[in-house]
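Quick one: the structure is below, and I'll ask about it shortly.
Missing here is one protein chain; the remaining ones are kept as they sit in the complex.
Entry: chain A
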């Protein structure tokens, strides 16, 4: 009993010390999409350099957005803002349209044939196709 209690205590301490399970970021497209861009091409779409697909961005800076931009474009929130500032104030680009939350991004991508988005992998359902995931 004492042994069990000690184990339980150790386990609960361990679970406190460990970060929560890391969710993956899924890059999603419409199931009918004929295009399957590579990671580099996805970066270009979300940086506004490639208009062959309609990128749907996440509105707020969250861990999914952070992982996505770090993963495909090696950009932090500040670097991304600086990048867009350079385009916005020279009239060379406007940030992509965005949706507030995973469910909204999934709905948007499911509704538009040439849309591409990224969400927490737990939000993926059968209405969209996963292109690849980022750890």
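Methods note: contacts are C-beta pairs under 8 Å (C-beta built on N, C-alpha and C of every residue); 3 or more make two chains touch, one makes a residue touch a chain; residues count from 1.
Convention: contacts and distances are computed from a predicted model.
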item	value
Missing subunit (named according to UniProt) among the choices "Insulinase family protein", "Sulfurtransferase complex subunit TusD", "Porin domain-containing protein" or "Putative spermidine/putrescine transport system permease protein"	"Porin domain-containing protein"
Option touching the unshown chain, where A:30, A:44 or A:58 are the choices	A:44
For chain A, residues in touch with the removed chain	40-41, 43-44, 49-52, 54, 61, 70, 74-82, 85-86, 88-94
